[in-house]
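A protein chain is absent from this complex, but the other protein chains hold their places.
Naming follows writing order (A and B), and every chain is counted from residue 1.
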Amino acid sequence: MAVNGALAFDGVAFSYGNVAALRDVSFEVAAGERVALLGRNGAGKSSVVRLVTGVLHPDEGTVWVGDWDTAGRAPEELAWRVGSVFQHADQQLFARTLREDVSFGPRALGFPAPEVRRRTDEALDALDLHAHAAQHPYDLSPALRKLAALAGALALEPTVLVLDEPTAGLDRAGRGRVADAVREHADRGAALLVVTHDLAFAAETLQRGIVLDRGRLACDEPLDRLLTSAERLKPLGLVPPPVAALSVALDLPGRPVRERDAADTLARVAGGRSRS
Amino acid sequence: MSALHPFSLLAIAAALPAFAWILPAPTGGLATAGLALMLPLVPDPRWGVRVVRLALLTAAPFWLFLRLLHDGPTTVAIGGRITTMVASFVWLVAVLSPDRLVEAMVARGWSLAVAYVFAATLSAVPVLKARARRIVEAQRCRGLSPRGSVANRLRALRALALPLVLSALHEVDERTLALETRGLGAGVPRTPLAAPPDRPAERVARWALLLLCLAALIWRLA
Partner (left out) sequence: MRILALEEVTFWYPATATPALESVSLEVGSGEVVALVGRGGAGASTLLLIAAGLAPRVTGGRLAGSVTRGARAGIVLPTPWTQLSGMAFTVWDEVAFGPANLGWPEHEITRHVDRALERLEITPLASRDPVTLSGGELQRVIVAGILAMDPDLVLLDEPTAELDPEGARAVWRLVRSLAGEGKAVILATSDVDALPGVADRIIWLDQGSVRALGEPSLLAEDAMCEAGLGTTVAGLWRAAGLGAPYPLTVVDAAQRWR
């Protein structure tokens, strides 16, 4: 297969023992693209994340990270290209201070001290964590620990960033910080794959939606189109987020799914109405 | 084997090391070690081989240290006894499910908290192993290689030790809270759910084991 994307699944199947988790899954994510991986609990989303990181390897098919086939590559080798955050951040924090923790990746990859420092500073910056840099990870609130784990992944400066439920348990301000950080990272050319149940976050931050249903790829299309189609979401266990639902209910032109776009459209249409 | 009453399993795992130390060395210790290593092979040899291998791997360093400190005969004498202890414990952990032990203890009128501590100790090894695996996975995803040279392996081991201990300690607080929410501190006797059946033959066998131990002790001391 010709590899154009930063990340590609080609006919991937995977099972845990005799329980099939993924069947014949193929998709590609280009550099700079922001993709949501959606679906019910147990649809196989977390398996995709673990396959990208090399913690798991496919039974059939190939996972490509750039021009690397992950087969035969260990997670520590893929860490040169892949940054990841798993579901429960607590088991991903290892050091005595937040700063030391964020620098864990660059140090493990053997970068010289000034480079480690630069990457750590930038990652702390991206998530606005400098104020907590000297604290012990376990002294932070669960929400901050979540952000800390993401900072640790960003410090690898990966070309592929895979995140499993990065906003679970975060308040709106926390979700905003995650959104800004990952968008900025994608703008620098990284491919972004985010597993999430938080469709409002997906609508604001991501562009394309891939939906898994019982281990198979059920759909792959632009999020704004997918999220405004309640009848297509329903059988996949998904519900349109409020902005998308409002766009449809008010029949807003262009069916915007992002808050800013919807507010602008709403203001424009309301203005037009009051003039006529 | 795991269909036996939990107390019977405990009795076997306690009796073997007891005999190992009571009976004359080296024959006693070697015989009990052999018995303890054969136990797992009885129900299912393929499963048993894995248990035996784990027991031997755990016992190996003891032999090494003994050999460094002692002469050959002493090494064999003590080594057999230690191997019996290790093998019995490894077999017990593999065959005794903590929930059955809790139910059996509760059915006998033990307090739930005591039973829980007992069972938690038994399941500590697999729980820690699972936690270590998740931490190592996360560390590898951030570029730390646990393979390669001895120095590399040592570095990875050091990186694992701290978070393993800290996260376990951290979780103790959360676990205390969580178990409280499930009524562990309710202060009433727990209803035994499906208490494991205790056959009369097993009771007799347990008493017989105890008497045999005492008899051996008396014979050795006399």
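In this section, a contact is a pair of C-beta atoms (placed from the backbone, for glycine too) under 8 Å apart; a residue touches a chain by one contact, two chains touch by 3 or more.
Values in this document were obtained by computation on a predicted structure and should not be read as measured data.
Checked against the full complex, the one of A:Ala181, A:Ala200 or A:Leu223 touching the unshown chain is A:Ala200. Per the touch definition above, the residue from A:Gly11, A:Pro142 or A:Gly189 contacting the chain not shown is A:Pro142. Where chain A meets the omitted chain, the residues involved are 39-42, 46, 87-88, 141-143, 165, 168-174, 197, 199-200, 237-239, 241-243, 245-246, 249-250, 259-260, 262-264, 266-267, 270.
In the full complex, the hidden chain is touched by chain B at residues 97-99, 102, 112, 116, 119-120, 123, 127, 171, 174-184, 186, 188-193.
The rule is simple: only the chains that are shown with their structure count from here on.
Mean C-alpha position of chain A lies 42 Å from that of chain B. Residue ranges on chain A touching chain B, taken from their complex, read 53-55, 74-76, 78-80, 82, 84, 86, 90-96, 104-106, 108-109, 138, 152-153, 156. The touching residues of chain B, counted against chain A in their complex, run 131, 134-135, 137-147, 159, 162-163, 166-167, 170.
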